[in-house]
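Every protein chain except one is present and positioned as in the full complex.
Lettered A, B and C in written order, each chain numbered from 1.
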Amino acid sequence: MNNKTLKEACGLFGVFGAPKASELTYLGLYALQHRGQEGSGIVSSDGEKIYDYKGMGLVNDVFNSQEILSNLKGDRAIGHNRYSTTGSSSLVNTQPILITYKDGQLAVAHNGNLTNAFTLRSRMEKKGSIFQSTSDSEIILHLVAQSNKNALVEKITDALSQVQGAYSLLFLADNQLIAARDPKGFRPLALGRLGKAWVVASETCAFDLIGAKYVRDVYPGEILSVSSKGLKSISPFPKQKHAFCIFEFIYFARPDSKIFGENVDKIRRRLGKKLAEEKSADADIVISVPDSSNTATLGYSEGSGIKTEIGLIRNHYIGRTFIHPDQRIRDFDAKIKYNPVKGVLRNKKVVVVDDSIVRGTTSKKLVKMLKKAGAKEVHFRVSSPPIKSPCFYGIDMPTKEELIGSNKSVEQIKKHLGADSLGYLSVEGMLSTSTLTRKENFCTACFTGKYPTPIEKNTGKLVLEKR
Amino acid sequence: MNNKTLKEACGLFGVFGAPKASELTYLGLYALQHRGQEGSGIVSSDGEKIYDYKGMGLVNDVFNSQEILSNLKGDRAIGHNRYSTTGSSSLVNTQPILITYKDGQLAVAHNGNLTNAFTLRSRMEKKGSIFQSTSDSEIILHLVAQSNKNALVEKITDALSQVQGAYSLLFLADNQLIAARDPKGFRPLALGRLGKAWVVASETCAFDLIGAKYVRDVYPGEILSVSSKGLKSISPFPKQKHAFCIFEFIYFARPDSKIFGENVDKIRRRLGKKLAEEKSADADIVISVPDSSNTATLGYSEGSGIKTEIGLIRNHYIGRTFIHPDQRIRDFDAKIKYNPVKGVLRNKKVVVVDDSIVRGTTSKKLVKMLKKAGAKEVHFRVSSPPIKSPCFYGIDMPTKEELIGSNKSVEQIKKHLGADSLGYLSVEGMLSTSTLTRKENFCTACFTGKYPTPIEKNTGKLVLEKR
Amino acid sequence: MNNKTLKEACGLFGVFGAPKASELTYLGLYALQHRGQEGSGIVSSDGEKIYDYKGMGLVNDVFNSQEILSNLKGDRAIGHNRYSTTGSSSLVNTQPILITYKDGQLAVAHNGNLTNAFTLRSRMEKKGSIFQSTSDSEIILHLVAQSNKNALVEKITDALSQVQGAYSLLFLADNQLIAARDPKGFRPLALGRLGKAWVVASETCAFDLIGAKYVRDVYPGEILSVSSKGLKSISPFPKQKHAFCIFEFIYFARPDSKIFGENVDKIRRRLGKKLAEEKSADADIVISVPDSSNTATLGYSEGSGIKTEIGLIRNHYIGRTFIHPDQRIRDFDAKIKYNPVKGVLRNKKVVVVDDSIVRGTTSKKLVKMLKKAGAKEVHFRVSSPPIKSPCFYGIDMPTKEELIGSNKSVEQIKKHLGADSLGYLSVEGMLSTSTLTRKENFCTACFTGKYPTPIEKNTGKLVLEKR
Partner (left out) sequence: MNNKTLKEACGLFGVFGAPKASELTYLGLYALQHRGQEGSGIVSSDGEKIYDYKGMGLVNDVFNSQEILSNLKGDRAIGHNRYSTTGSSSLVNTQPILITYKDGQLAVAHNGNLTNAFTLRSRMEKKGSIFQSTSDSEIILHLVAQSNKNALVEKITDALSQVQGAYSLLFLADNQLIAARDPKGFRPLALGRLGKAWVVASETCAFDLIGAKYVRDVYPGEILSVSSKGLKSISPFPKQKHAFCIFEFIYFARPDSKIFGENVDKIRRRLGKKLAEEKSADADIVISVPDSSNTATLGYSEGSGIKTEIGLIRNHYIGRTFIHPDQRIRDFDAKIKYNPVKGVLRNKKVVVVDDSIVRGTTSKKLVKMLKKAGAKEVHFRVSSPPIKSPCFYGIDMPTKEELIGSNKSVEQIKKHLGADSLGYLSVEGMLSTSTLTRKENFCTACFTGKYPTPIEKNTGKLVLEKR
């Protein structure tokens, strides 16, 4: 899958009660780097003052001196990794967003997307509100500030009762850290413990790096507040059917993480195995598109009995500043990322497993690349169903028009890719890989078009229209 | 005067109707660099979209590639230079501030300071407003967005009718540029013409660089809107007695600028001449503290008949990253900026002219430096009266407690500095240098404590309290 | 294997006869990034002038603007990636080295290490020569400049007849590019064709990216000159038994490259398979230490029948500026690179395949990490024999004292690592994986201590002693 066409909507990390909280947050964000590479920020507090630092680029590029972290004082902090968008000056969209309102200062970091943002924002603008970012996260802060409730948790409850859609949220005030997750639980959010401190993160891999222990997920609909008095949990919203994002399993989450109560790598391996059962292939070898489909490829190999080979090498040194050569090097953007291993491919019937196909552009180049490297046949297998509908819950997908799965039949896509065969996993097959008792726990909207919440007319167009 | 203790509150530049407006704005900001060195920003528009770019540092450091300027498309733009404050992460305070509100996008750049900011902000916060910066400029945007008026000019009028204090403002929407100046005219703002385009700038030196012609000042209390239909001027507020900041003449403005209808260098020379008349000295030579008192020194020389010499050399290479040596070099911060010319000073009775004394720290070091270099006597002369009260109209001064002129008599200051004599210009002498018919046109609050507007209890504390 | 303890001695790329040669060289160096990450440089020529640019860091960091490449004019160029050393100011050691001598300008890029450098350098210094770098490559340039021969190829032949050890070399003068390889062929060097242009590279993966075709290796002992008159080959030195570096197969070369006439990935897979035959294990799963042992792990799985799993996730975002946390996070340097996949490991008997063990530090941490993640047993398998002796042919290894394989028995190492069993591949097993007819073609000195050339007393100490 081409990272350039599909992006995750951010990584969150928070800690309360540990010395040098900003250092831990830095490490947590580093472990969550795969969830967002455009910008990074940390807001910390020592109980009296609030400190913040944000910047564009990888965590390591933003926090590039010990001094920056030392200035982020205190034993509590939240941090955020942001996904990449176009526009050189989008620092304003980097999170956490820190505001001053009647009760003092408040920071928020958000993973997800609101589906009634347009309505809420229009209503607020009509009343005279101003917005400095294009993010829907700012709306939540307005709602909190406008709430007539007293305590911060109540204000947040009040605010969240008005929003719809997907949100995993971390708030930081000087005296408390609050974590919240929407009632459908679209995005993951895990709670952990590091000594006496509490930690919260989008994925458990952030806990592993700092040596924290996974306790449980923040529950869908739960609002968890951590202060010097300890942890308090409320679940103020009516229970709803869950809608865990199945795409987290398929692509986004790191395989060493546990999300939604399951090990990502296990699901991912089962996806590959199930794919092999559903869409077998007469082939000599099976290869992955590294690294995102590595685990599914092992599953396909196990399921099919076809041996795994490493047929594509991924170059990990690609930076932000790559200079595109003037001269015509065909399919340069695919070549700069992947190189085929000719000795492995020559005269072989090859199954190549990818996790998904978005626009099909890179997939097409990969097939061409494999064939040119000597593959006799290329059987493309995808460990998820065709993506037919955009996500409105926090994944930055192209429009329906650009989604190849929305506009072409599988046969047509096969021809487009130039593959000898093409096989997608079925929706049922995909859902069968989870051990969760009720499979309707998952949001499969991008594959099925069945959105678990009403979608406002203008959802997702906020960015396009306003800027 | 030590730049580190007294800072100007920003430089403004705007243009409407010229191709590559952002390039002109870049040049204008460069010419206004002396009004703010911490950060810089430009917002431009091509009539459809709004583009923005901001960063920390000098204009040249922020806009360090042609690409950045090329991305700021359109024939209209506004820009802002910000003065230096503490805190590494104050990018959020860099201007222009760009917001989205019910009518679309709006950017503002502000020079000055509101004196009822605290009240306005508290009132807004009570209603649920949020603030992302610590600047009072954000308040103005809230007021504009909350206005029930229809046209943008009306909304701005509505907003400005609620604020008190000092403001020279530039607004940019996609279809117009609006310049406004408070009814007392604290801060300068000039209107110019470049071919068919209109330009606006804090000082006329910005016009010179781009070859624009000075037309007139934006009048105190005037709101000027420029659109494709041309220039429109309204003066919706009741006339008030003017209160031009006399400190602009004494220190801030470039001597090659014309502000408040007068050539800065002429006033500055007269200040020196008047000082010589009032506070003569039995001396061999008169020297300046370069570069800010160069012109006043010439005036002093003319008035006193004592010949001018260059007795202090200023090092212009000081950058932001100067590494303070670990070892004890006495009075390092003064030495790194100034070096005495021993051959000039040795065995001489020296008059040293400075434009003002704020805390007295650097002045004391200078006297010591001059004596060590061989000066037989050092007669300190200041081309302005003692600074006794902080400014609430846009100059970032220390508190009253830190102002040496507020706490010590002239005799005590003389002793503190170690000078053989000390002479300040009188308030009357200072005012006599202007050719403006009514001398009460000037704000002299920092010298006299007579503030031309009511000052709210918490004015100027916004920053300290909130962050 | 811990990248921090074992480093490759550089990547080379050259091209003659293609427009924008520096762009191609940039791409070639990018594909060879794995052979050296500390610094990078390109020297180009348009037939009249010579242009050069060098810097510290990754290829993308050094060549970070189109302008830099555009300034490197001409249709011929050579480039070099350098491995990482200590010392902040080692730019002087970055290559290509460009000199002026009696015939004009000459640049050289070198992969390898001379074993009589100390003698040569001492002899030259006695005669009054000066050295600006600590690299032995500078010696070669001195020898060329001191040669009494006429043509450049002859001078180079003359020079190389005096040096011993390992060298793959690229020279660039304004009118020709010369490639040379030592008679034993320690380091790889491949010749390719891109349209009418000739290209040379350390590994064929550089050809793939630019679409060049592999023609053949530069032969051991061959000196190849490319000019506007075409290609000329001479082999002026007596034939010697080859001594291809087997460590290139084990670790350094990219699996998608062909070196020494063989596909790297095939050898690597066979190493794993052979290891499985020699050192079986009673285990549930086999995992790799990504990414260097991925292919060998597949081989082990094939050979043993134990299924492959992904048990360690590697973080690819590690940059040069990583801030080491102040607080005690145990085994931080291993954790920051690898995270175990608990779901895969829990209660499993695990074979972990690594390509080599140098100091054993990281291996020990990995075993601990795997056990902590729940592995019931950890069986460490190494797809090469114990490293017992340092390399004097271009690989930057620790001293004999620091090599764990030199000081401990396999049983002792097992205990040190805390593994349940430890198995190395035998030397015979390793050599059996090559299809080359004569197995004594390989240099196995690091495993066997049998150096294929005499080693001067001070070889490899040049750097240590002189700087």
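Convention: contacts are C-beta pairs under 8 Å (C-beta built on N, C-alpha and C of every residue); 3 or more make two chains touch, one makes a residue touch a chain.
Treat the numbers as computed from the prediction; the structure is a model and nothing was measured.
A.B. asks: The complex has one chain that is not drawn here; which of the drawn chains does it touch?
C.D. replies: B, C
A.B. asks: Who touches the missing chain here, B:344, B:366 or B:382?
C.D. replies: In the full complex, the listed residue that touches the missing chain is B:344.
A.B. asks: Which listed residue, B:217, B:248, B:265 or B:355, touches the chain dropped from view?
C.D. replies: Per the contact definition at the top, the residue touching the missing chain is B:265.
A.B. asks: Which one, B:38, B:217, B:309 or B:456, makes contact with the chain that was left out?
C.D. replies: B:309
A.B. asks: Among C:52, C:203 or C:302, single out the residue that touches the unshown chain.
C.D. replies: Candidates C:52, C:203 or C:302; residue touching the omitted chain: C:52.
A.B. asks: May I ask you to list the residues on subunit B that touch the chain which is not drawn?
C.D. replies: So the residues of subunit B touching the missing chain come out as 19-20, 23-24, 26-27, 30-31, 33-34, 58-61, 63-66, 69, 205, 208-211, 254-256, 258, 263, 265-266, 294-295, 298, 301-302, 307-310, 313, 315-319, 321-323, 325-327, 329-330, 335-336, 339-344.
A.B. asks: Given the full complex, what residues of subunit C touch the hidden partner chain?
C.D. replies: Looking at subunit C, the ones touching the missing chain are residues 49-54, 68, 71, 88-89, 91-92, 97-102, 105, 122, 125-132, 134, 141-142, 145-147, 466-467.
Quick note on the criterion: only the chains that are shown with their structure count from here on.
A.B. asks: Draw the chains as points, connect those that touch, then say whether the picture is a line, ring, star, complete or other.
C.D. replies: The chain contacts form an open line.
A.B. asks: For the Cα fit of subunit A against subunit B, please give the angle of the superposing rotation, nearest 5 degrees.
C.D. replies: It works out to 180 degrees.
A.B. asks: With centres defined as the mean C-alpha position, give me the subunit A-subunit B separation in Å.
C.D. replies: Whole-Å distance between the two chain centres: 46.
A.B. asks: Counting only residues that touch at least 2 other chains, which ones in subunit C make the list?
C.D. replies: Not one residue in subunit C touches at least two other chains.
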